[in-house]
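One chain of protein is taken out of this complex; the other chains stay put.
Here is chain A:
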Amino acid sequence: MTTFSVPIDNGDSMKIAEEESQRTLYPYVTGTSIVAIKYKDGVLMASDMGGSYGSTLRYKNIERVKAIGKHSLLGASGEISDFQEILRYLDELTLNDNMWDDGNSLGPKEIHNYLTRVMYNRRNKFNPLWNTLVLGGVKNGKSYLGMVSMIGVSFEDDHVATGFGNHLARPILRDEWHADLSFEDGVKLLEKCMRVLLYRDRSAINKLQIAKITEEGVTVSQPYSLKTYWEFSSFHNPTAGAAGSW
């Protein structure tokens, strides 16, 4: 794929340096996968609470799922600071929306569209927000679940997952997901996905939250851990049976 250099400004060289310093060319503190599904009454979203500084586990209590307005739930992987900036944009957006005091409010579809435009706009300026966002919600009895990437690629689906989740969790979801999942079965399915991620994604940690959104509103669970089982023989001796030179 073609790469692009930042256009050279013919003006003040200090200005160029300053502008360049504002560009996220690589992320600093990052969060890993988000997994989300639609279920009978709405949307469920799971995320762990780790914040990685490269391969260092720098933060262990970061909330990466937040309620937006009355009808939406936003989850993010990628650069944590950019996510928190996005939350500030959305705070302003929903506050302005609320000030009309006309009984109308932005639904998940509108928020998803707004985020898609923000992400795409920033990539057009070669100054991306380094995140993959997941947007879930319920409005007027309709569940909504969608995703937006760093460069503005966006779509809706019945279940979505970012990063490693797309590799490890979505095959499970494609096997086991169905539209009339109960809350309990939905949580069980998400926990199954998060457990696989915990075992195989090195930046995943065993402290997670599951958020629920229904017509009644948003509830984000208290952080909790999953039961793990490390006594599988292939965990003890992972190279047994694998042909190798040592």
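Keep this in mind: contacts are C-beta pairs under 8 Å (C-beta built on N, C-alpha and C of every residue); 3 or more make two chains touch, one makes a residue touch a chain; residues count from 1.
Note that in this section contacts and distances are computed from a predicted model.
J.: UniProt names the one chain left off this complex as which of "Chloroplast sulfur E", "Trm112p-domain-containing protein", "LSM complex subunit LSM3" or "Proteasome subunit beta type-1"?
T.: "Proteasome subunit beta type-1"
J.: Of the listed residues A:40, A:109 or A:123, which contacts the missing chain in the full complex?
T.: Missing-chain contact among the listed residues: A:123.
J.: Tell me which residue among A:57, A:95 or A:151 touches the hidden chain in the full complex.
T.: Only one listed residue reaches the unshown chain, and that is A:151.
J.: On chain A, what residues meet the omitted chain?
T.: 1-4, 25-26, 116, 120, 123-124, 126, 128, 147, 149, 151-155, 157, 166-167
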